[in-house]
Every structure is written in structure tokens, then in C-alpha cells.
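Beneath this line is the structure, given in C-alpha cells, with notes to follow.
The complex appears here minus one protein chain, its other protein chains still in place.
In order of appearance the chains are A and B, and numbering begins at 1 in each one.
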Amino acid sequence: MNLLGEIREAIKGFYSLAVGMGVTGKYFFRPEVTVHYPRKTVDNVSTYSGHVELQPGKKNPDGADCIVCGTCVRNCPSGCLTLEVLELMEENPDLEKKPKKIKKLKALIYDYSYCSLCGQCIENCPVTALGFSQHVYWAEFDRKAIKMDLVARLKDQLNAKKEAM
Amino acid sequence: MSSLIQFISRLIPLELIHILIGLVAILAFIGVNGLVLVYVERKVAGFIQRRPGPFEVGPWGILQTLADAVKLMGKQLFSPSGGDRLLFWLAPMLAFAPLPLLFMTIPVGKNLVAFDANLGLILILAFSGLNVLALCFAGWGSYNKWSLLGAIRSVSQAVAYEIPMLLAVLAVTLTTGTLQLSAIVDAQGVWPWQWHFLTQPAGFIIYLICAFAETNRAPFDLPEAESELTAGFHTEYSGMGFGLFFLAEYSSMVVVSSVCTVLFLGGWKGPGPEILGFVWFFAKVYGLVLLMMWVRWTFPRVRFDQLLNISWRWLIPLSLFNLLYVAAVVKI
Partner (left out) sequence: MTTETLCGDFYTHCFQAEQDKEHEGRLIINMGPQHPSTHGVLRVIVEMEGEYISRAEPVIGYLHRMHEKMGEIKTYHQYMPNMGRVDYLHALAWNWAYIGAVEKLCQIEVPRRAEFIRVITCEMNRICSHLVWWGAYLLDLGAFTPIMYSFDDREQAVDLLQMITGSRLTYCYYRFGGVRTDINDAFIAGTRDFCKLMKSRLPMYKDLVTDNYILRKRCEEIGVLPLEMARRYGATGPVLRGSGQKYDVRRAEPYSVYPELDFEIPAFPEGDAMARYRVRVAEMEQSVRIIEQSLNMLPQGDFMAPKSPKRIKPPKGDVYFAVEGARGKIGVYIISDGSSTPYRLKLRSPSYSNLSLFAELAKGTLLADAVSILGSLDLVIPEIDR
């Protein structure tokens, strides 16, 4: 390349740098776009799927609709759900027949630290008793602390709702 | 009381007291300046990138750098095993020690100068060269390959950029005929069109580019290019070892900006009463510092051979031409 060409290129280069400075200079005066997290939160949390939770049932508003079938536990790829079942003998008015065994949900232990939020448990539940929560900002110091009983959580939630009403 | 002062002044020469007061003021200035500039830099970066910058500690986060400084001081100092401990710890001190001297000869306002040496410019150029030695020691003493590469880079970079810088400065001294900074300021008038950057635009631009390189600021921050050399020469430093390098970097930014102001932008001169000269001076200096920050947050880093090319192929010939041109102008 001849000298003139090089000089022209250098000047062009300088010009391109000035254009770049113009861009950043312009943005210097634009308002900031970040959200100051602990004081403000983003407004689209409602669309986010947080951890899995039991939802208040349609048939059984004081608890979950869960029929203790175990499908969610079997389908979970990460093995983070465990069912604890309460087996009850149903009192049968007809004394001749044997009392029927019924299963009740005692606890559904959920280990959030293993969950991949894939939604398999939710999609496969026959009575749609499970759902994603909107509990997004959740941090703990101990991984044991994010293992919880979903039944107890639901109960707490329902109680809190009742108190609010 | 007055007799006491007379007594003391007979005991210690007045000049020495002057220097001592200046030194104390400068040391205080360096510390405060470091804190302020780090804060400003982070805010500038934040605004350019459309985020708030520091805002947690104190109102608008102004105490953030203070908290950082306390953290740095509280950190454990350790030297890498296998390294040369003497050089390793000498380096940050060597980077920091010449700084007060550099500030000494800079006229901040009329008669507001700690030590008005008639070879002030030489003093500054000579002592700022010590910085290279510090980086070199740091790189060698760290016993880390990345640090060593950073040190090598810094030496060749400094050598390459001293020359055009000196030539650009020389052109100014050619017109003023003195190396005394206050005299150089006096040679320039009150209004912007009487300043040297208009009579020697090439020299001004060359000096600015060299200033970026000399202070190792982006886009010429190769000795510490963190995407290539992790952190370059200060990879192994923690605590105040790192803090001193940091302080030195920000102070040398102010030094090169001050020299630039004195040489090309009329120093403390400006319209208005002379007593307000220092306002003008600081406005100009911090304007230049802001420019340096703005550039840093805009451009990618140049490559090492390109950096040297810019110096050897463009700046040195240009500054030689500039010198010739200025000499011709002076003669005519």
C-alpha cells in the first residue's frame, strides 16, 4: 500500500473511533435500565416458573387434590420428590365387609436443590394437584434448608390466606 | 509568636518549609484523588453501560471506594512461593514513591507550585520513567508466567512511547524556550486560541495518544490485559500491594493530564480573575481524565505489535515532522 492510502486509512480509522465515542457518549445520558433488586423487583415474575408446589385443590379447598398415585415421583428425572403416605382404615357402616384401606397424603418432600424445573411431575399428575410457584427470590445458606414438605407449605399458605381474610 | 516564626525560619530555610507544605498537600491530594477517581470511573462506566454504578454504600455510593480501600488494607499480604520477595514488595512502593515528586513541579495556579524547578519538565519525564522499573520488578518477582509477559510488554511499550512523547514535549519547549513549567504556562495567554494545542495540534494529539500508553490505560492497557494475561503484572498482588498499583495508575493519569494541561491547554490560565486559576487548572485536568475514561469504556484493546507499530511507524515520524514544523515556525 502506498503512503497516501495508508494515511487515508488512518484518518478513516480515526473517524470510526470518533463514531464509537459518539455512541457511548450518547448512552452516557440515557437513563439506566437496571432494576435495583432488593428495593425494586422486576414486573414479570408472574410468568416465571419457580419451584414446584401443591396447589389448593378444587375438590378439597383446605388441602391438595392429590390422590397419592405416585406418578410425579416416578416421572421425576431428578428424583427430588418423595411421598409420605398415611394409611387409614375407613370406617365402614356395613360391618360385614372388611374395612377399606384409604391412603392419605401425609407429606410430599421436595428437594429443590435437585429439581430441574422440567415440569414432568406437573404435566403427568392426573388431578393437576401440582404447579409451579412464583416464589422466585429464594436463597438459603444451607442446601438442607431448601428441602421442604409441600403439604406443610400449602397448609401455611392457606392459613395465611384465611388470616388475611 | 512572630518571633518564633522568625526563629524557625532562620533555622530552616523558607524554601524547605514551602516544599514540605507542598508535599503534605500533595500526599493528601493523591489519596483523595485516588478515591474520587475510582468512584468517578465506576460511575462513568455505569452510566455508559446504562447501569447505576456503585450505589449501596453512602448516598449515591460515594463511600464505596472508601469501603474498598479499607477492605484492601485489611487484606492479608502474601508473596507467592518461589518469587523474589524483595523485588515483589519493592515494586508497588517503587510505583508509588515517585508520584509526590511528579506533582511537586506542576503549577496549579499562579505561584501555587510546591517546587518551581527550572528543569521541571525533565524532572517529571525522568521520574515517570521509574514506573516501568516497578512493573518490571513486579512481573519478575511474582514468579508467574503471565506476570512476566505483562512485564515484558510494559517495558517495550514504555520504551516505544517515551520517544514520541519526548519529541512532542520538545516541540513545545522549543517555542517557549524553557523547561520550567510555570514559564511555559506564562507563555500562553488567557483565551483558548492562545494556547499551544492550536499552534501545535499534531503535538497535542501525539502527546494524548502517548499519555494513554504511558499510563497503561485502555486501549493500550496491554501490560494488564485481563483477557489475555489474566491480570498481567499484578496477577499475584493482593491487598495494599495491588492498592498501591491502583493508586499509582490513577495518580499518573492526573499527572499526564496536568502536564498536558500545562503544555498545551494553557495551564491555570483562563478568563476571569487570576486567583481562580486553580479552578481552571483542575477543570482542564479532570476534563482530560474524563476523556481517558470515556475512551476506556468505548474501545477494544489494540494488539501488541499494532501498539508498537503505531508508535514506530506513525507517532515517531509524525512527531519529528512536528518538531521540524515548530522549529520552522519559531525561526520565522
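One rule holds for everything that comes next: a residue touches a chain if its C-beta (ideal position, glycine included) is under 8 Å from a C-beta of that chain, and two chains touch if they have at least 3 such contacts.
Keep in mind it's a predicted model, so treat the numbers as computed, not measured.
Looking at the full complex, which residue from B:151, B:167 or B:225 touches the chain that isn't shown here?
Touching the chain that is not displayed is residue B:225.
In the whole complex, what residues of chain A lie against the chain that is missing from view?
These residues touch the chain not displayed: 12-14, 16-17, 19-20, 22-24, 27, 33, 44, 47-49, 75-78, 116-120, 123-124, 132.
Footprint of the hidden chain on chain B, which residues?
Interface residues of chain B facing the absent chain: 45, 48-51, 145-146, 149, 152-153, 218-219, 221, 225-230, 296-306.
We take it that only the chains that are shown with their structure count from here on.
Distance-wise, how many Å sit between the C-alpha centres of chain A and chain B, to the nearest whole number?
52
Which chain A residues qualify as touching chain B in the complex?
Residues of chain A touching chain B: 10, 17, 20-21, 23-25, 27-34, 36.
With touch defined as at the start, can you tell me which chain B residues reach chain A in the complex?
For this pair, the touching residues of chain B are 44, 46-52, 55, 294-295, 297-299, 314.
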